[in-house]
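Written out below as structure tokens is the structure these notes cover.
One protein chain is absent from this view; the other protein chains keep their places.
Order of writing sets the chain letters: A and B. Residues in each chain are counted from 1.
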Amino acid sequence: MTLSSTQNAAAEPILRVQDSTVRFGSVVANDRVSFDLKPGEIHALLGENGAGKTTLMRVLAGLLQPDEGTLFLSGTPTTFHSVADSSAAGIGMVHQHFMLVKTMTVAENVSLGLKSAGRFFPNIARVGRELRALSEQHGLALDPNARVSDLSIGQQQRVEILKTLYRGANILILDEPTAVLTPGETDSLLELLRSLTEQGTSIIFISHKLREIRAIADRVTVLRHGKSISTFSLDQTDDATLTSAMIGRDTAPAVYNATATVRPRLEAVPRLELHGLSVTDRRGHTTLDSISFSVQPGEIFGIAGVDGNGQSELADVLSGVRRASAGSLELDGTDISSLGVAARITSGIAHVPEDRQSTGLILDLSIADNLAMETVGIAPLSKRGTLDRAAVRENALRIISEFDIRCSGPDQAVRELSGGNQQKVLLARAVTRSPRVLIVSQPTRGVDLGAVENIHRQILELAASGCAVVLISTELDEVLALASRVAVIYSGALLATYDRADVDLGTIGMNMAGQAA
Amino acid sequence: MSQTPATSSKPAAWRTTVVRVTGGVEFWTIPVAILLAFIVGGVLMVVAGVNPFDAYAALVNGAFGTTQHVADTLIEATPLALIGVGIALCFRGGIFNVGAEGQFLLGGMAAALVGQALGTAPSIVTLLGMAIAAMIAGAAWAGIAALLKVYLGASETLTTIMLTYVATYLVSYLLNGPAKDPASPLAQTAPLTSSGLLPALLPGTTLHVGIILAVVVAIAAHLFLRRRVGGFQLIATGLNPVAARSAGLPVRRIFISVFLASGALAGLAGMVQVAGVQGKMIVNLSPGYGYTAIVVALLGRSSPLGALFAALFFGALSAGGASMETSVGVPASLVTIVQYLTVLLVIAYTAFRTLRRPSRTAEGEE
Partner (left out) sequence: MKFRLRHALAVVGIAAVVSLTAACSTAVSTDSATSTGTATSAARTPVKDLKIAIVLSGPTTDHDFNQVGYEAAEAAGKSVGAKVAFAENVSDANAERTIRNFASEGYQLIIAHSFSFGDATLKVAKEFPDTVFMAGTATSNASNVGTYDNPDYQGAYLAGMLAAGTSTDGTVGWVSAIQTPNLLANLHAYEAGAKDINAKATVLHSFIGSFYDPPKAKEAALAQIQKGAQVLSAQTVGTIDGAIAGKAYAIGALTDQNFLGPQTVLTSVTWDVSPLFTDIAKAVQDGSWTNKNYSYGIKEGSIGLADFHGLESKVPADVMKTVLEREAQIKDGSFTVPYDVSTVD
């Protein structure tokens, strides 16, 4: 066989997947998926959660063997039995969750498990020197002796990229690489990827964000329900075509792209008012720093920001799970700072936690039981402490049809539902109580587009009915689509608050990266 | 996509296994595990040069062969069931109370002391006083561990074990000192008067009414879990305390309450042994009931009725095992091997299933 020139992009693909099928029992995760990667190309994989992107990626990384189908490496049929095989073939993975030991240095992390560094006593110094050279060559600006825990998230991601390059990867697979980054960090990542391709690296870029894909990729393959729908050249395709390929129908732009928000009715006393709420953790760190804002009935107050800047603490303090170390909280002018979770629920505060699987739902219980969780102690679900099973079931049946929860029935365990339907259960539980205040965190994280639409509509309708909503989300698009006012949280403090109409994307991006306007 | 939120804590692997054992095991696995354990036990007997069929025949005879043997089985099952139901409730709430042994001993001690003080009162008064005192003593001892867990975050596994040591030595001190029967050289209280003894259930045997108590308690606990709001909240808390708390459930109160309930039941079991079997408090009141009951609760899949049946099974093995030793010469410890092997097999199967569980949610949550 002849070696194909890397310069000739039209010729032989460096990597090709032909009709790959992966089954987990009766579930078909990949159904005759095909796609190809040309040398020096950035090829995006676009699809909703559960569309099969992760499975395809695991096949390429050697973590899974397809039940059917063939993998071609520069035209040669190949089988990866393990990660070592795919790594030897020049494929490097950058996972969404970094595989780094935080207490070790960059060079030590790269040396981990690397035979060429020396099996028992790795030559860290040599690895460090080589890393420095490689880092300069690609403009990564990483110090090999820096401790990983001292690096920012963006820099840690670069360590992961450097690690794969050091191991000789010429095909990089990045799984949702921008999910954890600020807008500024995202830009520099995209720049880095572009420069890598100029030096001959080919990249598979997994994302569900159209804007990024458009900004960087040459081609995009859309996956839906485990099938590869089609591959498009980006310069010949418009957004509407891509979105409808991804979700299988035309989007309803009115919701997802809505900038029209419900106008707050002005009341003398706001529904919810925070006065200098602060939280100090056990080690004495201030995790929430004197937060003050107020929300009117019918208003959606959005809190934007990069993950880990105090959002969890804010939601916990509002819901009563955590006590504030200073400040006060008023509901309709009444101080509720000293109330516990149950009392706040009774007084009309609803909370949809950010992590539906570990803090929101009880996965091993049924849909009906989860829906009953907050109100099980009162009629009609129980009388004098005795459960009314029929009422619990009735309640669930009503909510399931009202909120379009896709399930086999009220007795199905929540664990078995898709992420979107789990989220619907959680939101429905809050909404059906007709709360006066809704605190909702990351309502659409890991949720497919169809469910996103449904969830956004629920939040808008609830606000229209007069509920004050505090929406905490790391998805800036989501906050901008729903909120009438937007605040940016950074390092536990609110950096700035804007009326939706005055929002400037550049400024807000700077705020999210910690720079005041 | 996110850092783990500070408020969520993943339950330890063993906790997950315990919770899974509660509901995740198909019922058929238990008879299969029992059968396998008996086969292994039989192989051990062959190695030891004993005919396993003779030995198992003696075992069955010792457990059910005569009315007295049935009585022995029920008598052995009673404390295991009472304690086991309490531990099963704890497991359901995600609490690993392994200190029932100490709670049991203190219950027995308190019952004996009250029984002596009320020795001349009518039987109903004496017995009620003994039962209440025993339940308070057991609950108080468990309550220490509960408060340490809820307010200081101390692991109940450690504290309950440590408290059992303290209880054992406390009882030993009392029985060698202030509470000792001056007429006896042994570390025991003076015998209870007849008003402090549990009445017989079956004339001609030693069976006392304790077994009725155990059955009533198991059914009450079963109905509590199934029908009561408290039971619903207990189960939810056990499966995910973080989510339960965020849904407004009084997680601390639930932890403390279930701890107290299981301590009270262990204490009550101590009273039943004192008033129903020994007729006095003795320093060796427990041949390890508090520990065996943990295994009973596990084998009963942490359901109260399951624990009751597991206790009957263990009671039969224990009564039959003693008879196997006396008539065939097989060491009774072999029966202990069969008991624990059964539970080990059930747990191993559960762990195996947990590992093999298709990670569907992982797929949906990229």
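Here is the rule we go by: a contact is a pair of C-beta atoms (placed from the backbone, for glycine too) under 8 Å apart; a residue touches a chain by one contact, two chains touch by 3 or more.
Remember, predicted model here, so these are calculated numbers, not experimental data.
Given that one chain is not shown, which residue among B:Ala37, B:Ala266 or B:Ile282 touches it?
If we include the chain that is not displayed, B:Ile282 is the one touching it.
Among B:Leu44, B:Leu158, B:Val209 or B:Leu305, which one is in touch with the chain left out?
In the complete complex, the chain left out is touched by residue B:Val209.
In the complete assembly, which of B:Pro52, B:Gly102, B:Gly115 or B:Gly248 touches the absent chain?
Counting the whole complex, the residue in contact with the absent chain is B:Gly248.
Give the residue, chosen from B:Val70, B:Val242, B:Ala319 or B:Leu345, that touches the chain omitted from the document.
Missing-chain contact among the listed residues: B:Ala319.
Who touches the missing chain here, B:Ile95, B:Ala261 or B:Leu341?
Of all options in B:Ile95, B:Ala261 or B:Leu341, contact with the hidden chain holds for B:Ala261.
Residue-wise, where is subunit B in contact with the chain that is not depicted?
62, 66, 68, 72, 75, 123-124, 127-128, 131-132, 135, 172, 176, 184-187, 191, 194, 197-201, 203, 206, 209, 212-213, 216-217, 220-221, 223-224, 228-231, 233-234, 248-250, 253-254, 257-258, 260-261, 264-265, 268, 273, 277-280, 282-287, 319, 322-323, 325-327, 329, 331-333
We adopt the following convention: only the chains that are shown with their structure count from here on.
Using mean CA coordinates as chain centres, what's the subunit A-subunit B distance in Å?
46
Which of the residues in subunit B end up touching subunit A in this complex?
1-3, 5-8, 10, 19, 23, 227-233, 235-236, 239-240, 242-250, 358, 360-361, 363-366
Over in the complex, which subunit A residues touch subunit B? Could you list them?
Those residues of subunit A that touch subunit B are 24-25, 27, 29, 49-50, 53-55, 96, 175-176, 179-180, 281, 287, 307-308, 312-313, 316, 319, 321-322, 340-342, 344-345, 351, 353-355, 357-365, 369, 372-374, 376-377, 382, 385-387, 415-416, 418-419, 442, 445-446, 474.
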